[in-house]
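Here the complex is missing a single protein chain, while all its other protein chains stay put.
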Amino acid sequence: MSVLSAQGMTMRFGGLVAVQDVSLTVQEGEIFAVIGPNGAGKTTLFNAITGIYEPTSGVVQFSGREVRLGWTALTIARIALAFVLIGCTAVVAINVESLWTRVINANYVYLQPFPWGKAAGDFFRALAELPFSAGIATGCIGGCVGAATTLILWWRSRRTPDVIARSGVARTFQNIRLFNELSLVQNVLVGMDYRMKAGFWSALLRLPLFFSERERFHAEAEKLLEFVGLADRADSAAGSLPYGYRRRLEIARALAGKPKLILLDEPAAGMNPSEVVDLMALIRRVRDAGTTVVLIEHHMRLVMGVSDRILVLQYGKQIAEGTPAEIRANSACVEAYLGTESHG
Amino acid sequence: MKNTLPTITFILIASLGLFASFAATAAQQSESSKGTLHLVSSLPRTGSANAQTSTMVNGIKLAIEEVNGQIDGWTITYQDLDDASPQRGNWDPTVEAQNANAAAKDRSCVGYIGTFNSGAAKVAMPILNRAGLVMVSPANTYPGLTKPGTGEANEPMVYRPTGKINYFRVVPADDLQGTQAANWAKSLGAKKVFILNDRELYGKGIADVFQKRAKEIGMEVVGFEGTDAKASNYRPLVTKIKAVGPDLVYFGGTTQSNAGQIAKDLRAGGYEGLYMVPDGCFEQAFIEAAGDSNLNDKTYITFGGLPAEKLTGRGATFREAYHKRYGSDPEAYAAYGYEAARVLLDAIARAKTKDRAGVLAAVAETVDFDGVLGKWSFDANGDTSSKVMSGQTVKNGKFEFVKVLGD
Amino acid sequence: MQPHEVFLQQLITGLSNGMIIALIALGYTMVYGIIELINFAHGDVFMLGAFLALTLLGVLGMEAWSPTWRIGGVAIMLVGSALFCGGLNWTLDRVAYRSLRRASKLSLLVSAIGCSFICTNLGLFWGGVPMEVFAGGVAAAAPKDFPQLIPQTNLLGASAIRITPADIAVVVVTVPLMIGLVFLVNRTRMGRAMRAVAQDATAAALMGIPVDRVIGITFFIGGALGGFASVVYALYNNTIGFQMGYRAGMDAFTAAVVGGIGSLPGAVLGGLTIGLVRAMSDQYLETQWTNTIVFGMLVMILIFRPSGLLGTTRREKV
Partner (left out) sequence: MRGRFGAITIILTCAAVVPIVDLALPESLRISEAVRGVFLYAILALGLNVVSGYAGLLNLGIAAFMAIGAYAFAILTCEIYPFQVGFWPGILLTLPIGALAGFVLGAPTLRLRGDYLAIVTLGFGEIVQDLLKNLDTVTKGTQGINPLPSPSFGGEAWTASDEYKWYYLLLAVLVIVVLFVRNLERSRLGRAWFSIRQDELASRSMGIRVERVKMLAFSTGAAIAALAGGLSASVLSSTGEPSNYDFQVSILALCIVIVGGIGGIAGVLVGALVMVGLNSIVLVKAAAALAALGIGGQGNVLLSPNNWKYLIFGLALVLAVRLKPDGLLPPRIERSMR
């Protein structure tokens, strides 16, 4: 079954077409590589897949399902609720002075007990007697503004990176984006965040759930750091890590959410040959642990060494797809990419 | 952690040290035979009200200098407290409470001159009332501070937790001035009035009274709007005013809340009717801010008391003394400040015991006081009995007395 | 006045006010565009410019000049205030901001707030200068009258609608400045350098652009615009005071945001929008609600266009 399927992806920025009609399908348990010269649109493709960009056209499916918040009953209920609440608020807000005079000032005599029942009655009577413009019309306008705002905000958040990450797709970044001021463990714990249950109140009041969860996830995070070989630095700040280790930490952070699919953007960039060998082993271990891997890479030895299948992009278009052996035999690819690479 | 502790310790010690050194200098007191009686004023000295409060403090100092800082062998000392804070640029309730508490605790303090803002008075009054310290305000005009039934249901009892009256003011409250202003507006021939207010306690209060009175005596109120004191101009509002065509625009507000700019924009916008403002604008700074050509002949100012040049007796002496001391004619606020200080000094002289209780009792007994604002007494609420209101206009860039307002 | 006359009059007033706001907003938006700093001191630099203009007016005795000479006087004030404000803004950058380029943006902001306080206080002192135009400096904090060099008489004669020479002056000063600025930024070497620094200061430095100098010049130009604005403002409103920088600055900053911060045409559009909304709200609603209306408009615009009316969504490089 395909873990990731992207069909007809096109990404346009103004006049520039960064990715044009690219399709790819990644099977479960695969290591899939996307290669191509600089500026071929690889990272843009990743960004479109992970929701950082909204593709100009094309459909992305994870495990056969398009990840996008849909029109559910809940959404409609939310918009309706916004309409009612904001509409009512608008009516009360616009008329607050007259209502206050009628309900509070008229009923309250200094230091005498307040007739709550009568006041409540007065409140509704006053509401009912509002003129059309201050009552129903204001309510409708306020409600429409509220509903439109809610709709817009919801629409913009339908396919954001967090929605996609929560569906089990993790990624790393080409220009490493760690949380430099946080420690290594903390970085990994951020990746685990959406698996945690303890919320605001358990943190504030230190409820038992907070402690049990903290214990559990800390242990797991340390295990993950061990998995990528960084256990001995767990408590130092990520910003203090040497470059080569940062990639690993990013991979650990990405794995922390137990994703089904992980996208690695140039994981070997800036690594020396022995680090690359370690990385290849790590990528295989990740796959063996049950996570499908998609990677962008320039480092041909790594790509050819670990990939099951390779997609070649040039100028935003896909020019070939196949096993490493097929790509090596494809003259167009060698010319477009491998040829230039061998000089560099 | 290593460099944290020294930092904190340093900061703590430094701030304590700085404070202590200042406090120590502040604590210096002069010695005299019988002892020291201390007066303080608490006025906003930082920020926008600085102009008025400076003249008030001038007035207070003049009053003390006139008795050479001595009464019956007691030394009178005076401290000018600021109830504004730099970050606020305006009166700050926390600072006002601090001032009041400090005065309450200082046993040698027998009189508290203040506040400028009625809002600040609400904070200070209960504190001073509990301390039994007399408070004389040179500027508060909010009626609810003294007069039952004019403010909220619990006013003014709420400011007198001990039940005794310790708060007095030498200026008439808004209810008097607003009413008189409306009467005068009608006698000037105004039929349609447009009322503006600066949405501050003073301006809104007086504009409300003006509106009520204007309706009672049959003027048509064609508009009532709250302005924004920080606005750069009021041209759109002036267009709105012109569109309804009033003969008089009343602005409840002060020079600080942009009375001058409103005058300017009224003229620049082509409004040709009359313009009337309360005593918050009775200062030369108003004419300077508005530009005399915008005010001349068509502007009317009400004021609780008589203007300096119309004063006779006590007032005339004051005017000369002030001019000699500061090189300029006293303004309304200087007279209020001077009057407040003199009431206190007079009471100290009369007091049987030279302590808080004695001074408080003496202030309350002030009868037929011969002051710069006329001859007046404090009534049972602590208000001045002076009902003299005068009307001014502006001619050739100077205030000119028109008449004494009365019913 | 007929209803349509009232409407037209509010349109004129709104546009005049809007132009002044726009001119101040340009200074904000330029500085923001280049170092992403909300330059809180800008409003106060603007205020000091107005004080300089009044001082020049007093020193040269312009009130006594004939109407034609007065136009020359206005030109002197414009140039003087622009140079002064530009220089002051440049100095602030040099003294208070430059050393914080690498520090967090918030430290920079606090530095700007500090500068704003200092400038406000300097304005208070300036108001105490013993000169006749400052009322002899007796009440330093009081608002100061700025004489009507440009008369506020009606050019349309007895018509109910008023267009005054001051309205015309606002347009005559503001529009060429805006056009000149757009030309400067889009067509000159300096403008190109500014845009380069705005996009990526590090890359610009690597390309041999003297980044600090370019930023300094941007501050100078931004300040100079504030200086021009201060004279126009003073001529139009005829009052200045040491606390006028706050509201003027806030209106201008709102204008810059409404238009899309960093965008020059946006700042102009934003300024005009705010001027018009203020005028219309004063007329057809109540003055006391005008600020609320402007704020509501700001929020609504930002909900529907999160980068302002003419702002471009900046794509984050991933």
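A, B and C are the chain letters, set down in written order, and residue numbers restart from 1 in every chain.
Everything that follows uses one rule, which is that a contact is a pair of C-beta atoms (placed from the backbone, for glycine too) under 8 Å apart; a residue touches a chain by one contact, two chains touch by 3 or more.
In this text the structure is predicted, and so the values were computed from the model without any measurement.
The missing chain, though absent from the view, touches A, B, C when the full complex is examined. Among A:Glu181, A:Glu215, A:Asp232 or A:Glu326, only A:Glu181 touches the chain that is left out of the view. Interface note: of A:Lys42, A:Arg171, A:Arg248 or A:His299, the residue touching the hidden chain in the full complex is A:Arg171.
Between the chain not shown and the residues B:Gly73, B:Pro148 or B:Pro161, the one that touches is B:Pro161. Looking at chain B, the residues touching the absent chain are 1, 4-5, 7-8, 11-12, 15-16, 18-20, 22-28, 45-46, 50, 54, 58, 79-82, 85-90, 92-95, 97-98, 100-102, 104-106, 119, 122-123, 126-127, 130-131, 142, 144, 151-154, 158, 161, 199-201, 204, 226, 326-327.
Listed by residue number, the positions of chain C touching the unshown chain are 32, 36, 38, 96, 99-100, 103-111, 113-122, 124-125, 127-128, 137-138, 140, 246, 250, 253-254, 257, 261, 288-289, 291-292, 294-295, 298-299, 302-303, 306-308, 314, 316, 318. Contact between chain A and the unshown chain involves residues 50, 52, 96-97, 100-101, 104-105, 107-108, 110-111, 114, 119, 149, 153, 156-157, 160-162, 165-166, 170-171, 173, 177-183, 186, 189-191, 193-194, 196, 198-200, 203-206, 210, 213, 235-238, 253-254, 256-257.
The rule is short, and it goes like this: only the chains that are shown with their structure count from here on.
The chain closest to the protein's centre is C, with centres computed as averages of CA atoms. No other pair of chains shares as many C-beta contacts as B-C. Note: centroid distance chain B to chain C, computed from Cα atoms, is 35 Å.
Centre-to-centre separation of chain A and chain B, using mean CA positions: 61 Å.
Multi-chain contact residues of chain C (touching two or more other chains) are absent. Note for the complex: chain B touches chain C at residues 47-51, 54-55, 86, 89, 199, 225-228, 230-233, 235-237, 239-240, 242-243, 255, 258, 260-261, 264-265, 267-270, 283-285, 288-291, 293, 328.
Partner chain A is touched in their complex by these residues of chain C: 300, 303-304, 315-318. Listing the residues of chain A that touch chain C in their complex gives 13, 43, 47, 52, 145, 149, 152-153, 173-175.
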